[in-house]
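Notes to accompany the following structure.
The other protein chains are all here in position, but one chain of the complex has been omitted.
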Amino acid sequence: MIRTIEQLNAVKEKSAEVVSTRVNKIDRGYKDVLVCGGTGCTSSGSAKLIKILEDEIKKNGIEEKINIVKTGCFGLCVLGPIMMVYPEGTFYSKVEAGQIPQIVESHLKNGVPVKEFLYSETVNGDEIGTLDDTSFYKKQHRVALRNCGVINPEHIEEYIARDGYQAIYKVLTSMTPDDVIQTLLDSGLRGRGGGGFPTGLKWKFAKASVNEQKYVCCNADEGDPGAFMDRSVLEGDPHAVIEAMEIAGFAIGANQGYIYVRAEYPIAVERLEIAIKQAEEEGLLGDDIFGTGFSFHIGLRLGAGAFVCGEETALMTSIEGNRGEPRPRPPFPAVKGLFEKPTILNNVETYANVCQIILNGAQWFAGMGTEKSKGTKVFALGGKIRNTGLVEVPMGTTLREVIEEIGGGIPNGKKFKAAQTGGPSGGCIPPEHLDVPIDYDNLIFIGSMMGSGGLIVMDEDNCMVDIAKFFLDFTVDESCGKCTACRIGTKRLYEILTKITEGKGTLEDLDKLEELCYYIKENALCGLGQTAPNPVLSTLRYFRDEYIAHVVDKRCPAGVCKELLTIRILPEKCKGCSLCSRKCPVNAISGKIGSPYVVDHSKCLKCGVCMANCKFNAIVMD
Amino acid sequence: MVNIKINGIACSAPEGSTILEAARLVGIRIPTLCYLKDINAIGACRICVVEVKGARSLVAACVYPISEGMEIQTNTPKIVKSRRTTLELVLSNHRKDCLSCVRSGSCELQALCNEYGVNEYAYEGENPVIVVDDSSLHMVRDNSKCILCRRCTAVCAKTQVIGVIGANDRGFATQIGSAFDMPLSETACVSCGQCTAVCPTGALTEKDDTQKVLDAIADPDKFVVVQAAPAVRASLGEAFGYPIGTNVEGKMIAALRRLGFDKVFDTNFSADLTIMEESAEFLDRMNNGGVLPMITSCSPGWIRYCENYFPEFIPNLSTCKSPQQMFGAIVKTYYAQKLGKKPEDIVSVSVMPCTAKKFEINREDENAAGVPDLDISITTRELARLIKKSGIMFTDLPDEVCDSPLGTGSGAGVIFGATGGVMEAALRTAVWTLTGKPDSTPIEFTEVRGTEGLKEATYNVAGTEVKVAVVSGLAQAKKLLKRIKSGEANYQFIEIMGCPGGCVNGGGQIIQPAYVRNFMDIGKERAKVLYGIDKANALRFSHENPDVKALYDEFLGEPNSHKAHEVLHTSYKAQKLYK
Partner (left out) sequence: MVLEKSSVPFFGTAEQKKRLMAVISEHKDEKGALMPILQKAQDIYGYLPIEVQQIIADEMDIPLEKVYGVVTFYAQFSTHPKGRYRISVCLGTACYVKGSGDIFNRLVERLGINGGEITPDGKFSLDACRCIGACGLAPVMTINDDVYGRLTVDDVDRILDKYN
């Protein structure tokens, strides 16, 4: 049990030494082998690797010299499973089971890194660099992710070693609730979950509501497709969220918190459970924390697969045990939220910044970012980009820096077409805005939004009408069905888009589409409904020519919309072997052996079997 | 008071008012669909959107509270266009058989579409495949006309605490239905019909039995008698343009006669009969250690609820049949004998403010003459429909009176239609019986009048304390029963009506659109009619009804006699919630 700052500091000192091998690269006579235990690397088999690693280490008799640490996400998911060896900081990527014996023997036992298994970018002749030297990491600045990939999230001492639970001690012993709120206000921290509402202001409102019972909620229902920032924080640094919720509880006068986390995140759920249990055992969560009389409890609630529950009122409705349908605001949650009591809700990444702000001061945080968007932002990079993964950059970094430098650009020599931010509520950003500094207001200005931080890159092979349709499909599927505008409006939007991608659209449909988008924006009940048309509006704004091509020329320039494609046999390449004709399931191809075959478009299903079978690349679909 | 500006006009409204309420105060009606005061404030349909200066998007007036200095626009071109689009989207997912729909003319969606000049086919697309549920005896659910306003589910879950229908699935697939899409007849539905009374469209309607009535009347071999419940006369006029709260008793009787019924009688008669039996039963329970509190049994919705959810209270239920059923039983026994007809040759029809009565006529142990006590039960709405389609000019009709001998009712009988009425009528007769001093017997027991959910009173009757309670609406009933069960409350006599406000607010009454219901207690207005009739009646006590007296003299003997039990009493059974 930790009841005093002396006890906390004693734990800190002891475990600081343990983490110094990896944090400060101090050689203390043994090696830390960090294996990513985040969802991405676990999916690519990191758990199995740890098992093999342990066996091999035992076989080599070096158990005493090696400390295996299962960490949270390093960020470079595309290179998973990832393994780092400290104190030197060498970086093995896409580690395979078969490589382990060699790595253990050569590197862990004999101190010679296995160059060919290292991430190529860190190997420069004889020089072996570290993760920090990669272009992926150089421009990053880690605040929310500072412990991810560094500590073992299942060991509370390692969090304590990294100043864990110092912030709540500071708050409880030397600050008033108003001080805390003022610090947050001064820091300029805005909600990282989507809207970007000033966090301090939210807390101020909730503090001002008079009620014996108030609640602190954490939104970990990260539902944007392609976004996994919050998951990584929960997997890699769960205590940071717990501690921040305690601070929020102190600030607004609440003693109960709920974390609403997606059930699709089993690892995050497990780590949270462990973290809550450990914090409770240490007395850092629960009754009378640090003997100050302040008590705070946290309950975990699992989502059950409803995107709309990321909306604050829907999330609360869901915790209450109902269909997760949003409620009209006002009343705002700060006045009447969960169980009709004053409530604050912040997302994981927002909380992940709070302790750092308390410890380092508002000015430190406000020193990063742009005028109206302070601090850093975590993005989940995905889609047509080399370095798929998680990056944290100061607000104001340009999209170009993120995509080209950190993300390593578009693979396969393809051309960048658009970046999608903000998930289904956001929009597509065209090449001309690549140099806009990313912050809340700029993104909204160019027709997208920050959202929770998903950043999907698209290249010339992506059809923007199809992308808009994809997002609308998502929205239709995830609409709660409560309000008319979203329930029927988005469905009709989707149907019009389908019509267009099938080549049946008219120019009037484009007008109707746009009109309906603006209608939904104005009329939907909740934030999700109001932003649902954004993917359509932004693609209409920047890629109208693609819409026109579908509608007027009945052509899909990216070659995605199947209904608009035809299969052709190039006569100059066709040898007349008849294979395609024999493979065609509907007998749509005919010809004479030895001379070029032809496709009967009235029969062709565009299944592509012919293309797959042609040995001469003589069949194209365009 | 909060100062605001609506459409540029400065005004003030009480703190806590919504924009909708504030606008109404200055004479502006903002259209609504999903909003039902106190029951359904969910801001879902988006038809009531208005512009608030400084707000990011349009806001729903039904749930948006006013605040000092707020500037509101309720009817700009942008708003009108938005509302039109909302209606067009709703219509794109709505079976548009408006010409023949039973709600044509009383449909709130239709009225708004007309007002906003919508293009019915502005949007086309997928419509979910919908199955019509006509499994239950009292109503039909047709989701192809449902606009998902959820007024029905709110009434079912909140006012009636049954919750047998609710929203299932989500998004575009969302639909109102029962668990596992069971037919309504297999659910714990109590047939109260409150959902049909609040549905803005034709999605929920009473089961139409008007053709059965017309067929019976047209059959020369059948002798067709009709009774009309007290509350019907307080609402029927609404269908013919009369203000809410108009007594149309005389015209109603004239209309029934013109429809071709052989005899037109009054349920007021059997209400008096019920009082004779029920007050005798109560005194018997009081004096002989019977199960107390005794609870009234006039409301079949309540009876079903008790059987479904509180079977432990079945011994507390009065064994008296409801007035409708007593009437039916008397017609097929006593009156049939009088006529010299076989009970099979009589078709007994009732006009009721209630949909559960359709269910009640099919209950077991309701067949005094070996055939069902009652054959057809229609609602006030169906009567209005019959009158219209038979070409009867209701407003031009003279006032007529009922036939004899089953056409006489006392003032005590007529107030059965309002919550507290049965209690008051029973008290009048019970006090008279106990004190044995007819002249000093009080007539009005105002403590049990009014539309509050729960009314309690204690009377000292000839040295005996009698504690009574009156509740209406099943949410109130549940609360009361739980308090009794836990020992928190104790009474000797309880009146429970299934519908809030009693029969005047029954599920079969003329439908009033939400914009009326939201600003007026229609039950209260209709109840005034009944108390007015009572006051004007020379007969104020059930036991003074000469026809009732004759019935006992000639046929039944004493109240609670063996014969009376055979004909006028029934039994109850605990029911399984799921079939």
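Letters A and B mark the chains in the order given here, with residues in each chain numbered from 1 onward.
By definition in this document, a residue touches a chain if its C-beta (ideal position, glycine included) is under 8 Å from a C-beta of that chain, and two chains touch if they have at least 3 such contacts.
Just so you know, these numbers come straight off a predicted model, no measurement behind them.
Enquirer: Of the listed residues A:I2, A:V23, A:V78 or A:A549, which contacts the missing chain in the full complex?
Expert: If we include the chain that is not displayed, A:V78 is the one touching it.
Enquirer: Pick out which of A:P225, A:G253, A:G286 or A:P431 touches the chain that's been left out of the picture.
Expert: Once the missing chain is taken into account, the touching residue is A:P225.
Enquirer: Of A:P113, A:G149 or A:G389, which sits in contact with the chain we cannot see?
Expert: Here the residue in touch with the unshown chain is A:G389.
Enquirer: Touch as defined at the start, partner being the missing chain; which of A:E88, A:D179, A:E264 or A:E280 qualifies?
Expert: A:E264
Enquirer: Which listed residue (A:F136, A:F307 or A:F365) would be found touching the missing chain in the intact complex?
Expert: From the options A:F136, A:F307 or A:F365, the contact with the absent chain belongs to A:F307.
Enquirer: Give me the subunit B residues in contact with the hidden chain, please.
Expert: 128-129, 131, 157, 162-170, 173, 177-181, 187-188, 577-578
Enquirer: To test your reading of the contact rule: which positions on subunit A touch the chain that is missing from view?
Expert: 39-40, 42-44, 76-80, 223-228, 231, 263-265, 301-307, 318-325, 339, 380, 382-384, 388-389, 420, 423, 454, 456, 458, 462, 467, 470-471, 480
Rule of thumb we're sticking to: only the chains that are shown with their structure count from here on.
Enquirer: Using Cα averages as centroids, what's the distance between subunit A and subunit B in whole Å?
Expert: Here the centre of subunit B sits 55 Å away from the centre of subunit A.
Enquirer: For the complex, give me every residue of subunit A touching subunit B.
Expert: 306, 323, 327-328, 330-331, 476-485, 487-492, 495, 515-516, 519, 521-525, 530
Enquirer: For the complex, give me every residue of subunit B touching subunit A.
Expert: Result: residues 42-47, 49, 56-58, 60, 63-65, 78, 81-82, 85-86, 89-90, 92-93, 123, 125-126, 147-148, 167, 169-174 of subunit B touch subunit A.
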